[in-house]
Structures are given as C-alpha cells and as structure tokens.
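Every protein chain of the complex appears in place save one, which is left out.
Labels A and B are assigned to the chains in the order they are written; within every chain, residues are numbered from 1.
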Amino acid sequence: MNAFDFRAPRTLDEALGILAEQGDDGRAIAGGTALVTMMRQRLLRPACLVSLREIAGLDRIQAANGALRLGALVTHREAETAALIRERLPVLAETFRSVGSVRIRHMATVGGALAHADPNQDPPVTLMALGARVQSRRAGGDRELPIDEFFRDYYQSALEPGELVTGVTVPLLPPASGASFVKFLPRTADDYATVAVAAVVALEPDGERCREARIALGSVGVTPLRARAAEALLRGERLGEPSVRAAGEAAKGEVDPLTDHRGSAAYKREMAAVMVARALRQAWEAAQRAARGRPDAGAPR
Amino acid sequence: MTFTQECVIPVERARLWEFLMDVPTVGRCIPGVDTVEAVDGNAYRGGLKVQVGPIRIALEGTITVEEQDRSAWRARMRAEANDRRLGGGIRARLSLTLVPAEIGTRVQIDTDLAVLGKIGEFGQPVIKRKADTLLEEFARNLRAALVA
Partner (left out) sequence: MTRAVRLTVNGTPRELEIPTYRTLLDCLRYDLGLTGSKEGCGVGVCGACTVLLDGKIISSCIALAVFADGREVTTVEGLAEDERLHPVQQAFIDHGGFQCGICTPGQVVAAKALLDATPNPSDAEIREWMLGNLCRCTGYYKILESVRGAALGARP
C-alpha cells in the first residue's frame, strides 16, 4: 500500500472538515474490508485516510415512526444479531447474515456498504425492496435520498465528494405483507451472489390479490436495481404460479448482468427469472401468513 | 471483446474526414485525453484518464493510423496503452467508417478491444459502458468543435 496520513477524528463534523480539506486526496474508512483490499491491490492510493471508527453515536439501531434506523457504523454482524431487526425485519437480519464470513461482518459497516456501491453486495438489494432511505451529511448539511436514487453506476453512489452516509431508515412492512431474500450462490458460501433477489409482496386486506410488489435484484447490472415491469405485472393480480413465473420472465428483460467468474451474463439472466419467481413465492407465502394473523414463520433460523 | 458504436455529426462527410484525420486535434475532443503528440508519420503518443467509481485509470500509450482510405471513407487504427501503476492495459484495433446521414454524417466505430491485467477484472459491460460514455462526450465535443 502507499504511504498515507491517518486521521481518527472523534466527531462527524471533524471528519467532514478533514475530508473537505483533503479533497481528492482523502478517503473515509470504517471497517476497511473493501477499502484496504483495494489499496493492497493498488487500485486506490489515497494520500489521507480519515477513520470514522472513533466517532460516537453512529452505531445505534433504533425503532421509531414505523421504521428502523441503522447508524452508518453499525456492523453487518450487529445488524444480523440485533433483536430489533431479527424481530421486526427478519429479512434484513437474514440478508446481513448472508454477507461473506463472520470475520468480514465484524468489520464491514452498513454505511460503508452503501458508499462502496458494489452491485454484487447483498444489503442494498433488500434495503431497496424495503424502500429504505439513506441519510448523509456534507459541509452544507444533511440530506436524505430514497435508496432507488442512491446508486448511480458501478462503484458510484450519489454521494458527493466529502459526503458521508450517516444512517439508513428502513420502513417496517405494512400489514398483510411479506418479504424474502434469495441469494443464489452456486459456488462458495461466503462469495457474492451470482444473482440475488429481495421481494416484498403486500396483499389486499382480503389476502387474495396483490396490492403492491417490490422486487430488487443484485449482481445483475452496474447497480442494484428494481424490476419495475415485473412489479407492474403483479399489481392487482391474484398471485399464483403463472403470475409469479411471468414476473420472473419480465425481470429478465430488465437486467443487464456482467459476465464474471460467478456466471456468464446469459446464465445470470436466466437465473434472475428463476430467483425472482422463487423470492416472490416466499414473499407471497409470508404475506398470506401475515394476512391471516399468524406470526411470521419466516423468521431467521 | 468486440463492439460497434455510432454517432451522428451534423457536418458533411468531407469536412468531417479532414478533421478526424488530424489525430492530435481529435485527441483533444476525447474526454480524459491530455496530450497527443506525433512520434512519426502515422504514430502518436498520448494518455487517457478514465474513472470507474473511485478507481482512476491512467493509460499511456500509442495510437497508430494503419490505413486511411478516403475513397472508401474508412480508417483503421491500432492502439496500445498501459497503466503502469495498476498493472494493466488495453490493446485495441479500431475501424472508423463515415456514412452520409440524413443530417450530416454517421460515424461508425468498430472496436476489437483486449483489456489486460487488473483493469480487465472489471468485466466487459463496465468497460463497454465507459466506452459508450466516452463516445457520447466525444461526439458532443466534435459537434462543438465543428459546428461553429
């Protein structure tokens, strides 16, 4: 790695100040799992690393106003094991649990994962299906972006230079709805997905028709993406095998996967259809259970 | 990887051809190119900077004009450039063809691109997207330069 200046500010505003000073030369670091790996490969050579690890108050998990809020410095492991998340949004805990290995999850943070903007990551997929909102701060002040607008390109988020993620707000599921996360991993258990799908299905009060579906996919484009055509197909429909499969096929047309060692673009496209259908089936079953007033049996094992 | 790109420039073909065959001038229209200098008759040395998220790629190399056929409105070029810091590079063969369009001229670029080393790990669609973005901006700069 290159030689670099290392700063460890104690407040967020101090960190922002240093980043503003350093401009292009500075980068924020939290868990470092992605950043240090890239620096070791000489893909990045920041002259100054600004560690966020000593900043207090960014690692809270709270519930308020029908949503959960995760601070940017919450680690994947904390998100995976937090009772609040396991009980109220088990699909999110499950998703964090699927990332890499325990060692990675002990260091990698929620904010870092969002800022890294790698389309192969899992948490953004579920956060997108859940309609999360990302909070960030820069010198000019705070702002909040719907996660649908947060990812711009490969490794590129909407964050401006010197801007830091401060947290993410995740709405709880509405009544009569269910969620699922499907990670297709044909190779090793700790890898990124070949295709990942998160689905949320909300049913009409009668528990029969789909009021709304949200389908997000990872590893099938330069950013995580929503399969809006597939979602539109399901709106107002009585769900069943035919509609779930049709949605899977529709999703195929909305993805633009990259060929890599986890699969060819063509294979990922085919698997996107399969996994979308699988995720929808699971989410729909969970929604039906919720509609009938039964506790969600889809809780993490 | 091979791919074809197109852009339409609202300038008539002969004038566009003259402009495009002036490599140093054309180089200045390509986003991320700083200098292009002639090495000998057909070869030029230059650099191209491209960014993939936070990763900065700085390619240094040569472009050689292998064939210029004005009667067929076609030119062929070969490019070789490396990023010594990252340890990777590109090898490309390009074929440029000018065809009259409804307004002005359609430029068709056929590229055969090999991406080597670390840069190659980004995967083809990312590279293709970068090439598309480059072409869009190149076309904008061309139009600005020519349509005074």
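Quick note on the criterion: a contact is a pair of C-beta atoms (placed from the backbone, for glycine too) under 8 Å apart; a residue touches a chain by one contact, two chains touch by 3 or more.
Small disclaimer: the values here were computed from a predicted structure and weren't measured.
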| item | value |
| --- | --- |
| Omitted chain - touching chains that are shown | A |
| Residue of A:A20, A:V36 or A:A158 in touch with the missing chain, whole complex considered | A:V36 |
| Contacts of subunit A with the absent chain, listed as residue ranges | 1-6, 8, 29, 32-33, 36-37, 39-40, 49, 51, 53, 77, 100-104, 106-107, 189-190, 301 |
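Rule of thumb we're sticking to: only the chains that are shown with their structure count from here on.
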| item | value |
| --- | --- |
| Touching residues (chain side subunit A, partner subunit B) in the complex | 27, 38, 41-45, 117, 153-156, 222, 256-260, 265 |
| For the subunit B and subunit A complex, residues of the former touching the latter | 52-55, 85-87, 118, 122-126, 129 |
